[in-house]
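Note that this complex is displayed minus one protein chain, with the remaining chains in position.
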Amino acid sequence: MKKYLIPLAAALALAVTGAGASAQSKMKVGFIYLGPVGDLGWTYMHELGRQMMVKELGDKVETTYLENVSEGPDSERSIEQLARTGHQLIFTTSFGYMDPTLRVAKKYPKIKFEHATGYKRAPNVGTYSGRFHEGRYIQGVIAGKMSKSGTLGYIASFPIPEVIAGINATILGAQTVNPNIKVKIIWVNTWFDPGKEAEAAKALADQGADILMQHTDSPAAMQVAAQRGILAFGQDSDMIKFGPKTQLTSIVNNWGPYYLRATKAALDGSWKPEDTWDGLKEKMVLMAEYTNMPDDVKKLAQDTEAAIIAGTLNPFKCPIVGQDGKEVECKGGTALDNGQILGMNFYVKGIDDKIPGK
Amino acid sequence: MGLVEAIILSVIAASTPLLLAAAGELIVERAGVLNLGVEGMMIMGAACGFAGCWLTGSAFLGALFGIAAGMALAAIFGLMTLTLAVNQVATGLALTILGVGLSGLIGAGFVGERITPAAALYIPYLTGIPFIGRILFGQDGFVYVSIALVIGIWFFLYRTRGGLILRAIGDSHTSAHALGYPVLTVRWMAVLFGGGCAGLAGAFLPLAYTPFFIPGMTAGRGWIALALVVFASWRPGRLVAGAYLFGAVTILQLHAQAFGLGIPSQLMTALPYLATIVVLVLISRTRNAAGSAAPASLGMVFVPDR
Partner (left out) sequence: MQLVLEKRAERSAYIAVASPLIAIALTLITMSILFAILGKNPVMALYVYFVEPLTDLFTLQEIVVKATPLVMIAIGLSLCYIANVWNIGAEGQFLFGAVCGSWLAVVTNGTDAGPWVLPAMLVMGAIGGAAYAMIPALCKVRFGASEILVSLMLVYVADLIMDYLVRGPWRDPQGMNFPTTAAFDPVATVPTLVEGSRLHAGAIVALIVVMLAAVMLGRTIKGFEIRVVGAAPRAARFAGFNSKQLVLFTFAVSGALAGLAGIIEVAGPVGLLQPGISPGYGFTAIIVAFLGRLNPVGILVAGLFLALTFIGGEGAQISMKIPLDLTKVFQGILLFYVLACDSLILYRIRFIRTFRAPVQGAA
């Protein structure tokens, strides 16, 4: 009996004192994830970003994540659990964590917080997101060139500004090469339901869309497009292995460099609560290899990408005309300003549909 | 391919997992047992089905893995509710928690892997017939199994002695027991059968519908299957109608959006549930119409007197 009691006591003692002495020298960094780390979509890409950051910084950091944290009453507790267990930098990776993050941040002024895709900041809360619409614009250009039917199929999740800005950017890009381009939009009211995404993809293909694009997480739509022999764009990650002959390109959410930068800043004391909105230039948004298209289209896509990176092309450059035919106020001088894009709640001219709930 | 044909094909595919799971649950409920753990058994079937297919390279063997996984969970349910007489509602809910967790553990290693999905039937000439060819002769094995399953269940329930006993047990376990029928044995078999069907339904998703595995990919289809059994008023024929109706509403709602009709999508999504309630009320009012109401012993614990 004694034989078993000793390791038991030792284990208890270890548990009581925390993770042991080695933790002292490392900085603990925490992540709050919306889905499971294996969702192949949004959360998965944050997890890859975390892994990249850990690989770069090695034993300077110790990271923890909490997965499947719902955006309801539990999230505030989960964030605070990380704050209380010695994490000095905490990334909360979904919009719904905005108010809980701010509430916890107020209670722990010495801890640094980074909230993804939100718009409220505090002295110890920064925000970060990607200018994903830049990638959408390139996809629009490609789609406009590649579509034979002139109809694109768009699987959308929820009518929030980011998704609407994505649809608009796509159409604006497509209109540069095909002024008569049409888009059919299906709202599936979920980020993640492979079956439903596949059903929406089929419905769009059945109604004549020959290029599918999605703002949902799973590779289901890519597989449907592959079966139907039409083309598609991936989302969140490079989905080429789900459609080797189907994927034109994919928007890749590349969080790693940002996580590295923010963590390094926290390590050397230079961290500030910033509003980071990086795009292709800063490589937070990457385009997967341009495939399954002729060389001239590929060249056009690459040129468009280069122009956006160089700053000579802005997807939302003025004038922008809304569905009602009126020109949208141009608050940014030559293009819409960030606030207009982050709060976008209108369709541009050329979209023959209306935003749900509006 | 015409639009109508395409829609019908989509509806069949969307309805198949619901039909498979609901067919199993129909037998379970007809035997007087309410297993609310369908979602848990389905997601286990999905994880193990995918794992099986990945390991063996065969979608058929994968489907068998899925069936086995569903039956394994059902066996836990049987042990709890039949052998140990624990409340069925609580056990079924706990079973879903367990199934979701276990499937996540099992499936974690298979996320992002690819398999060759179950092949669709192809018969020269027949599959090529315009309109009906693909619908009748171009489906994958799961679709044919689901239809055969419902026909088999109908035959079993209404044309065999075993089916009569099963229905008798579901309607009054005490009388059936008094008549000497093995109540618990029959219920055990029904529960295992239901688990196998749910496992197969789950396996359909990663093996045929969307050929990859992601945790939680059943996305509530197990609960819809439960609703369908009620909607069908525990009758196999109506189950087919109900499952296809449900699939049709889902698919048509998407098409309505793509046409830009502008109906609130929440209303469309809620329609099948509201319809189920209405049907339930209607069939309950006319409960004299032979055997249309719920099995009388549904959800009740049975411990034989000795």
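Note that the chains are named A and B in the order they appear, and that numbering of residues resets to 1 at the start of each chain.
Here is the rule we use: contacts are C-beta pairs under 8 Å (C-beta built on N, C-alpha and C of every residue); 3 or more make two chains touch, one makes a residue touch a chain.
Just so you know, these numbers come straight off a predicted model, no measurement behind them.
Within the complete assembly, B:I97 is the residue of B:L3, B:L55 or B:I97 that touches the hidden chain.
Within the full complex, the residue among A:G150, A:P273 or A:P356 touching the omitted chain is A:P356. The chain not shown here is touched by just one of A:E56, A:D99 or A:D238, and that residue is A:D99.
Contact residues of chain B toward the unshown chain are 34, 36, 76, 80, 83-87, 89-91, 93-95, 97-105, 108, 215, 223, 226-227, 230, 264, 266-267, 269-270, 273-274, 276-277, 280-281, 284-285, 287, 293-294, 298-299, 303-306.
Residues touching the missing chain, restricted to chain A, are 7-8, 11-12, 14-15, 18-19, 30, 36, 64-68, 70-74, 76-78, 80-82, 84-85, 95-96, 99, 107, 119, 158-161, 164, 189, 342-345, 356-357 (touch as defined at the top).
Simple rule for what comes next: only the chains that are shown with their structure count from here on.
Chain B has its Cα centroid 35 Å from the Cα centroid of chain A. If you check the complex, the residues on chain A that touch chain B are 36, 38-40, 153, 184-190, 192-200, 202-207, 209, 218-220, 223, 241-242, 352-354, 356-357. Residues 1, 3, 6-7, 10, 14, 17, 104, 107-108, 111-112, 114, 205, 209-212, 214-217, 219, 221, 250-251, 254-255, 257-260, 262, 264-266, 269 of chain B are the ones that touch chain A when the two sit in their complex.
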